[in-house]
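Sending over a structure as structure tokens; questions will come in a sec.
Note that one protein chain of the assembly has been removed; the remaining protein chains are unaltered in position.
Which chain is which? They are A, B and C, in the order written, and residues in each are numbered from 1.
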């Protein structure tokens, strides 16, 4: 398996008249969904991707373009990459590693 | 209901010999779990909290202290706050608002 | 000297008709300027504060409120804290520590 990273992408449009940005996020999520080689998870605070670093950055860049194609003139995008190369990590394994240590 | 924010907290210990930080995150998660007035969700990229702004910042500060109590000498903490005051928002409502717009 | 942290604060108003947010940032900067016990530096990507953790979080919370007092209905605020307790660190010492290692 090719080395994978886990990354969180947040795309924020500025200068939209409305406080609601869910339709922009939905179009960004479409891009993640269409990428069959990359896992994704939508959370309340962003979209988490899991896949090869190059691909994740390609998708992040496509997601960043989304609001511009919908008429927005300024976009703030945050990409948080967690790249671990000493052992495989997935979105699930990271969460379960924490839960294993949690007091019951 | 008091006004609520949604926030993501990431606590990163530096100068630990190991690349694994899950046991630190688990102790941070304990703090979120013990706060009965704040909802929480653990993701692969952080802990999402939902509650009054003051409380969320209090908990974030407690979570930030965790690695120091375990001997760490430097901690990087990121707090991302989404504070919407025109209508109620929850972790669930934000995700479902996006999903409503996603192509099926 | 009380222990100090270095933190970066970004306050982003959503649902403003204009793409320009500099007047909101200016009011946030006023708060930093009035805090005589906290150092500040404005950069192109946020406001860096240096001071005791409690004070920095108090100021961050005040800065977060600014756009609401100006009529904004949704604000995204990011607080990045660098808290080093093995030796004193300042905004200047961090930059000069890097420059000392840079190839000339």
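Just so we're on the same page, contacts are C-beta pairs under 8 Å (C-beta built on N, C-alpha and C of every residue); 3 or more make two chains touch, one makes a residue touch a chain.
In this text the structure is predicted, and so the values were computed from the model without any measurement.
By the touch rule set out above, chain A reaches the unshown chain at residues 15, 53-54, 57, 61, 64, 68, 73-86. Within the complete assembly, residues 12, 14-21, 73-74, 76 of chain B touch the chain that is not shown.
The set of chain C residues touching the chain not shown comprises 6-8, 10, 19-20, 22-23, 25-27, 29-30, 33, 41-46, 48, 50, 80, 82, 84, 86, 90-92, 94-95, 97-103.
Heads up, the rule we're going with is that only the chains that are shown with their structure count from here on.
Per-chain Cα centroids separate chain A from chain C by 25 Å.
Rounded to whole angstrom, the centroid-to-centroid distance between chain A and chain B, based on C-alpha atoms, equals 17 Å. Separating the CA-averaged centres of chain B and chain C is a span of 20 Å.
Touching of two or more other chains is recorded for residues 19-20 of chain A.
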